[in-house]
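Here you go, one structure.
Removed from the display is one protein chain of the complex; every other protein chain stays in position.
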Amino acid sequence: MKWVVLVGSVRKGSFNAAVARALAGIAPEGVSVELLPSIAQLPIYDGDIEAAGIPDSVAQLATTVAAADALVIVTPEYNYSIPGGLKNAIDWLSRVPTKPLKGKPALIQSASMGVIGGARAQYHLRQVLVCLDMAVMNVPEVMVGGVHTKVTDGVLTDQGTLSFIEGQLAAFHDFVRKHKLAEGA
Amino acid sequence: MKWVVLVGSVRKGSFNAAVARALAGIAPEGVSVELLPSIAQLPIYDGDIEAAGIPDSVAQLATTVAAADALVIVTPEYNYSIPGGLKNAIDWLSRVPTKPLKGKPALIQSASMGVIGGARAQYHLRQVLVCLDMAVMNVPEVMVGGVHTKVTDGVLTDQGTLSFIEGQLAAFHDFVRKHKLAEGA
Amino acid sequence: MKWVVLVGSVRKGSFNAAVARALAGIAPEGVSVELLPSIAQLPIYDGDIEAAGIPDSVAQLATTVAAADALVIVTPEYNYSIPGGLKNAIDWLSRVPTKPLKGKPALIQSASMGVIGGARAQYHLRQVLVCLDMAVMNVPEVMVGGVHTKVTDGVLTDQGTLSFIEGQLAAFHDFVRKHKLAEGA
Partner (left out) sequence: MKWVVLVGSVRKGSFNAAVARALAGIAPEGVSVELLPSIAQLPIYDGDIEAAGIPDSVAQLATTVAAADALVIVTPEYNYSIPGGLKNAIDWLSRVPTKPLKGKPALIQSASMGVIGGARAQYHLRQVLVCLDMAVMNVPEVMVGGVHTKVTDGVLTDQGTLSFIEGQLAAFHDFVRKHKLAEGA
């Protein structure tokens, strides 16, 4: 089983990217986890660009997502909501005629330096994913607060956080497996 | 009094841009209304870019907004939320050290081809503007449904819609005036 | 298969109750649809009452919900959100130790006299149902605007609305069936 990860932050030292990179090591056996290209490489969504043809960067992203069994989104919260760049990537994906997100199992994680851990971004993101008809797991939710104290040299090292996320990934594995069974039924 | 307008859509034939362009003609006497540059010219927000210096496009946008008496946001709804490009512009403005949005009076309008008129984008946007501590007018709300039937050759021609928006702008004029009085007190 | 319906409005002439009563006649073959008792019979949630024992009205509601294959919620929007009485019923159900809502398939419908059709209540409700770990169908969404023109003498008579809801119920039937298969896997 292959999961792909969309990271909502762009900078090299991103704490959320550190969380995303940690997933491969704690994912259930038989699951490969691959980070998607940076959301910074996409243009701002523009219907005129779309009319001239879906950009290659979007098309390639869509193909990779479509081929995966599930999508994991790991994101900070910007101004009490979804980072614009992440939303822009999702907006583009929503316009690809093959609809790579429709019906796809999805998992949300967020991390922030504050105590709330990005919760506000998660609920806005959930509303977006209703529109896209994704199959989003409810609980457990991963909202990593104080993330700057849990990452060392770009590596998520906090054992409690790693264990909690490992549990979420195990639950998601079961969720995806059941979803595929149901869709095949 | 000078109001500036941020448009959440980029394409040339944007219905929301048509709404935005109509505002100057129906704004209260003594109010000039100026459209801000396209949100498409900003890069995707990246903390590394920020660390190297706020980009000129962001800095100029911030200066123009800071000099205005109020900000009007006219936006479509993308995937049940704020367009990524608009959120990206707001994310950048939130990082400018002079905080051009803080305490600024703000008005929200949305338009869509569907019946809901972009309402879902408006409430997500309101949550963002709480974070930025903007003074957002509550009511009346402008959510233009079926906008494709109300715009002709890029011009908002529906008289009912124009009259309703004119009423909202008059209310906002009063709101901004009171806000300035209070801040000066 | 048995579905139970929780109605968010209490008054006798409720338009949402009219929508709810229409469901039995357009549900897929083999599905019985039963309205739950009025939410008005429950006390305001109070932890001290709970500590003295779950009230009989709550316990009976919980038992009925637990025995059903799915829950349908049909509700108006009050003040841009969930009616307090409906939220109170959900709050009580969330406190019953057997957790009758956990994992249960759920469907949301709303109706209002305005054009937005109760959309704002639906998204708040969706956030609540994430917390309760319900399996909520995404789309199609039923938001009946101008409902007062579609109900005659307490009966939902608008054919377009009935057809659209019939389609949603068929999709939900498939959703519930798949959900049960997956859970049994």
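To keep things simple, chains are lettered A, B and C as they appear, and every chain counts its residues starting from 1.
Heads up, the rule we're going with is that a contact is a pair of C-beta atoms (placed from the backbone, for glycine too) under 8 Å apart; a residue touches a chain by one contact, two chains touch by 3 or more.
In this text, all values refer to a predicted model and were calculated from it rather than measured experimentally.
Student: Among the options B:Arg11, B:Lys99 or B:His179, which residue touches the chain absent from this view?
Tutor: Missing-chain contact among the listed residues: B:His179.
Student: Could you pull out which residues of subunit C are in touch with the chain that's been left out?
Tutor: Residues in contact with the chain left out: 9-14, 39-40, 42-48, 51, 78-91, 94, 120, 124, 127-128, 130-132.
Student: Across the whole complex, list the residues on subunit B that are touched by the chain not included here.
Tutor: On the subunit B side, contact with the omitted chain comes from 123, 126-127, 130-131, 133-134, 138-139, 177-179, 181-183, 185.
Student: Considering the entire assembly, which residues of subunit A contact the chain that has been omitted?
Tutor: Spelled out for subunit A, the touching residues are 80, 115-117, 119-120, 123, 143, 145.
In this section, only the chains that are shown with their structure count from here on.
Student: Would you kindly tell me how far, in whole Å, the mean C-alpha position of subunit C lies from that of subunit A?
Tutor: Computed value for the inter-centroid distance: 30 Å.
Student: Determine the centre-to-centre distance between subunit A and subunit B, using the mean Cα coordinates as centres, and give it in whole Å.
Tutor: Whole-Å distance between the two chain centres: 29.
Student: Name the residues of subunit A that each touch 2 or more other chains.
Tutor: 127, 130-131
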